[in-house]
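One protein chain omitted, others in place.
So that you can tell them apart, the chains are marked A, B and C in the order they are listed, and the count of residues begins at 1 in each.
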Amino acid sequence: MEDISILVGGKAGDGIRIAAIIVARLFSRYGYRVFVYDDYPSLIRGGHNFSLIRVSRQKVQANNVGVDLIVALDKQTIEKHASELNDGGVILFDSSKGEVETEGVGVPFKEIVKEMEGMSIMRNSAALGAIAKVAEIDWKIVEEVFYKFLPKKTDLNLKIARKAYDMASAGNLKVENLNQEMMPIISGNEAIGLGAVKAGMAVYYAYPMTPSTGILHFLAANRDRFNILVVHPENEIAVILMALGSAYSGAKTMVGTAGGGFALMVEGLSLSAQSEIPITIVVGQRAAPSTGVPTYSLQSDLHFVLNAGHGEFPRFLVAPGDAEEAYYYTGVAMNVAWSCQVPSIVLSDKNLSEGNYSFDSSMYTVEEAQPILWDGKGDYLRYKDSENGVSPLAFPGNKSATVKVTSYEHDQYGITTEESEKVAFMQQKRLQKTEAVKKEIEDIEAVKAYGKDSDTVIFTWGSTKGACVEAADALGLKVLQPIIMEPFPDLSSYIKDAGRIVTVETNATGQLARLLENNGIRVDHKVLKYNARPFFTDELIERLRKEVL
Amino acid sequence: MEDISILVGGKAGDGIRIAAIIVARLFSRYGYRVFVYDDYPSLIRGGHNFSLIRVSRQKVQANNVGVDLIVALDKQTIEKHASELNDGGVILFDSSKGEVETEGVGVPFKEIVKEMEGMSIMRNSAALGAIAKVAEIDWKIVEEVFYKFLPKKTDLNLKIARKAYDMASAGNLKVENLNQEMMPIISGNEAIGLGAVKAGMAVYYAYPMTPSTGILHFLAANRDRFNILVVHPENEIAVILMALGSAYSGAKTMVGTAGGGFALMVEGLSLSAQSEIPITIVVGQRAAPSTGVPTYSLQSDLHFVLNAGHGEFPRFLVAPGDAEEAYYYTGVAMNVAWSCQVPSIVLSDKNLSEGNYSFDSSMYTVEEAQPILWDGKGDYLRYKDSENGVSPLAFPGNKSATVKVTSYEHDQYGITTEESEKVAFMQQKRLQKTEAVKKEIEDIEAVKAYGKDSDTVIFTWGSTKGACVEAADALGLKVLQPIIMEPFPDLSSYIKDAGRIVTVETNATGQLARLLENNGIRVDHKVLKYNARPFFTDELIERLRKEVL
Amino acid sequence: MNKGNKELNSYAENTWCPGCGNFAILNASKKVFADKDQKNLVMVAGIGCHAKLVDYIDLNHFYSIHGRVPATATGIKLGNPELTVIGFAGDGDAYGEGLAHLMFAAKRNINITMVIHNNGVYGLTTGQFTPTSPEGFKGKSTPWGSVERPFNPLTLMLGAGATFISRSYSNRMENLEMVIDEAMKHKGFSFVEVLQPCYTFYNTYKIYNEKVYDLEEEPPKEHVIEKMTEWNYGSKGNIPIGIFYRETRPTYDESMLREMVPARRKEEIDIEDLLKENT
Partner (left out) sequence: MNKGNKELNSYAENTWCPGCGNFAILNASKKVFADKDQKNLVMVAGIGCHAKLVDYIDLNHFYSIHGRVPATATGIKLGNPELTVIGFAGDGDAYGEGLAHLMFAAKRNINITMVIHNNGVYGLTTGQFTPTSPEGFKGKSTPWGSVERPFNPLTLMLGAGATFISRSYSNRMENLEMVIDEAMKHKGFSFVEVLQPCYTFYNTYKIYNEKVYDLEEEPPKEHVIEKMTEWNYGSKGNIPIGIFYRETRPTYDESMLREMVPARRKEEIDIEDLLKENT
């Protein structure tokens, strides 16, 4: 078996997400690459949750609508998803009385749990056992994974799983040992956190907000290991101001939120620009406007974050598309912020942030950049004129330097000015840093190219690249994924032979298309999806065939 | 005398601004058109304030660097401005001991005030008397104006003015009776307030912030006359949320702020879009980023307000350039907000907001538009599907309608939904309103053209149009001023013969230029100024000659 | 033509966890609303599990954003003072994100009711500490145990100027109904804190069942603070519920509006006079 798609569905509270990630881990042990997408409404119990697990020999970062195995913990899963079963696919379901009725492999999860005196959530362990059997996963692997990733009541969970394992029958999805290295599985949020820590982040401030909450939880859980400070303040305004305070004191600082929380940070963003205090802001996009569809995704905040803040100032913006990129470019964002004293933004989206990926740590190395520090000579001027607009840093506590930072327009020392020449000078000094940023990222890949050379070129960004890369592969197309969105890279060498330019993104107006057009690149066709679900590979192939080819 | 420029300078607390507006009123009585620009730092006493008063037979809305009359209440005024005196110009100064020493018409303002036992601020009345004499303004006119516009201690002020009048000598700036109708003099802020009231505004919420504070003061002072509610809440977040609350209840509502305060309203803006509650936001631009140079101007928030808010939604944006336009287009903004249930923004700038203009009330008529109200038939659906995306309004208190509005994605009744089809449908429904907005403004002038047909076309916006129109007149150029910035008008018919396109604006990156380019209009040259001062006509002519012609 | 208990149910699917304290608040509210002038009743909600309540009741609602219930409600009341406005907010919502609005609503004595679903946790974002979580609370953002002392919202409200201050418990239905009803009847800013166990992330039923007792009588002025602070929102003290404080003073809406109803304003203003004055 080279590549399969699995759907696990049930109610919130059934432990669907946990089950899905364990399924991924089971296959991962055989050397498979995995990608997990969790689809869940904004509620804690009930409703309908499902997770899609993609399992493949190659790295894949998208799912298909069509699945090879459906695991149904409730009836809704069948109602909603049975039609998505591929030919030759299997349905595995809880055949306990009153639960699911359908064709396929029935195992009485609920009854098994009852028999073993487990808690009702342990139905998911039964499902795991059954899945393992269907895929002919070695029982020893199941034990290993349970001991490692289900530390609570492991034995009971295993007993339940074993019973289901024994009751299920093997399917036609037999796992193979791929003899390739196993990879860790982490979420986009975890990758962001790791990238920040590697780039020297000392403090993380955040107010919980989907889809970025995972960064807060991950960093809080690991604060001692990373030797960092993690703070959850009263609201997002406090978050950004505290962060700027800590950065002023010399601590590298990051914050994380979603669109609505970022809206509250915009005044602070502008302060960061005027005071030239470095800050990195992670914005996880979700379906908006306003509260919108909070646990679902849209890529609809690009122009908002590009233009947020009163006044004119340089900023650095990256939009990674998978866990490795999230790791690496978060590091880049922190480094650019500190090297150039500009705000940097990591624009993620729910599918990336909460998606779980096989993570290839060999792809990128994140190293902490050292900011330009004051040499201690002469009088310290916080906003000293310099060739590229970047003034050397000193921090309070330095006995030879008085460090004055401010939200007002100011002279080089940091004292308020309203004089016309000084105002113009400082506007210019700050804007000059755009060149410093460009210099800083000279050697960093701003755009990624995939696929074959083709007349039709597909532009995509963020997590949507996963489906695009696969679809393009299938259709023989070229894909370009800008990752650095500001300063926007020069794309001329990438598209000089392009006949037709097509954009693929999950929003209703074509935000990347607009950005391309603003940068002088004609877009011939936009493939958009805005029902707050990601593009699926098979669906995208279909749409490209219909609309583009 | 057809056209003169006057500068009145002194310290904060010397009553410079009052004096300047009184000067304007004196000339206005003879039928002159006036324009007053106040240049003052962010402090209450001391420092250096000056006002420029332009007096002309024609309507003028800009000042010159070169002035014909300098009125100096302190030494700094001479130090900073003596070089700006035109040939044949006059300096009028306080010749009291220890005050100003220079050449020109010296009148001992301070000593006169002392002699009459006035308060020290009444030096400005002495200055006014002297100015009147220099311009040979009839004493009766001085009396009339003082009685009308200096209601406190008028007699004492007049006594002081008279003494100075008698001591000064007539200059070569003799006022004439122009035999044209007198016009009222009002500020841009007052014009905005009036436009809103005429369009049916019932509630105004604002937290004080330069340069929009004047709207709050004006409306508060007139709340009984206008029969409106004026509220100053705890902060800008409360402002926008209260405003949305009142609008939901059925009251037409406006709020006013500057860039920093608007930043705090961005989350509310997005809520307005999702809930489809009409709102009008006045944003007065000032020199940023952050606190910046708070009493000075830059036109640097255009792209911020165009793109503010998470998620995608239509908005309506106008950027008026003088008092009449401020009056009219604020009315348009309120009407569009209520007709199309979209947020509308009036983008002003400090020079417009706080500038004082001869106001020609015959130019425009503001009439309140009636929103589409529910017809009471069937069940009420707040978000009912309709051809143009606009759903009929009902308000709470209606016994046949339950009115449910929400920040979440929702069904037509207003109940939360996360279903993919409904999500896509509602995104579409809201975006459709862009067409409704376009329809609504079909007959409204979106772009103004001035000057002669010429190969070189100058684009400008906001208050900068004043200097542009004059400069273009002098140089025989054509000027285009987009006022409706979103939906951006089709300009092709305006520029089909344009050889060169030049933009003139007061910011460092060329925000209008970028907007034009984003709309497919090539900009050949940008004339920028970003020292936080407005363009002056003579200066602009010079720069256009050097850089463009 | 009032809707009864059943008609008050909207068609929205209820998605609270079984055992959640919010059910009781929903039921109590419906009971109380059954007798009110429903067309003039507006419910306002923040964002959090609590907020779903307004989707479930088939009356006018403004489902606002996180932390902004008091500001939204104030705006509604000022737009049309004939409306009866009741806000439902979470503890993260009202005491965290938007504390200032709550304080100012109390200060102004705007005639609205605020019901705070205090479960000591952020439910909807799956379990972080809130401003009223006890010291040592191990949430997902403070796995080491929160180092902050909880606020006492009752004394904060007293200090801010609320004219009706009460606390109830979702597991004391009668008291809950009584308190919400009295709060709505009170002319001025009414504060109702409801202890509402979050079954999933912070199950406090056992503690509350043990410690909660009914005040029965409103305490005399000199004992108000004592009663309010009897429980420290941690492990100290028993937990009185009921009405702690009532006072009458002019409401903000009356003072500001003086009979005006902005929502019904239909006036053509003549600005000619004003322009003449400026000529």
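By definition in this document, a residue touches a chain if its C-beta (ideal position, glycine included) is under 8 Å from a C-beta of that chain, and two chains touch if they have at least 3 such contacts.
Please read these numbers as outputs of a predicted model, since none were measured by experiment.
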item: Where the missing chain makes contact, among the chains that are shown; value: A, B, C
item: Of A:237, A:273 or A:369, the residue in touch with the unshown chain; value: A:237
item: Residue among C:41, C:57, C:86 or C:160 that touches the chain left out of view; value: C:160
item: Absent-chain contact - pick from A:402, A:420 or A:454; value: A:402
item: Listed residues A:247, A:273, A:508 or A:540, member touching the removed chain; value: A:247
item: Missing-partner contacts on chain C, residue numbers; value: 98-100, 103-104, 107-109, 131, 147-149, 151-152, 155-156, 158-161, 225, 249-250, 252, 255-256
item: Residues of chain A in contact with the chain not shown; value: 28, 148, 182-186, 190, 194, 197-198, 200, 202-203, 205, 222, 225-229, 231, 233-235, 237-238, 241-253, 267-268, 271, 275, 359, 361, 368, 395-399, 402-408, 414-416
item: Missing-partner contacts on chain B, residue numbers; value: 12-13, 41-47, 206-210, 213, 216-217, 220-221, 223, 230, 232, 234-236, 260, 290-291
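Simple rule for what comes next: only the chains that are shown with their structure count from here on.
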item: Euclidean distance of C-alpha centroids - chain B vs chain C, Å; value: 41
item: Length of the line joining the C-alpha centres of chain A and chain B, rounded to whole Å; value: 43
item: Residues of chain C whose C-beta touches two or more other chains; value: 47, 63, 65, 98
item: Overlap residues in chain B, where contacts from two or more other chains coincide; value: 237, 267, 271, 275, 406-408
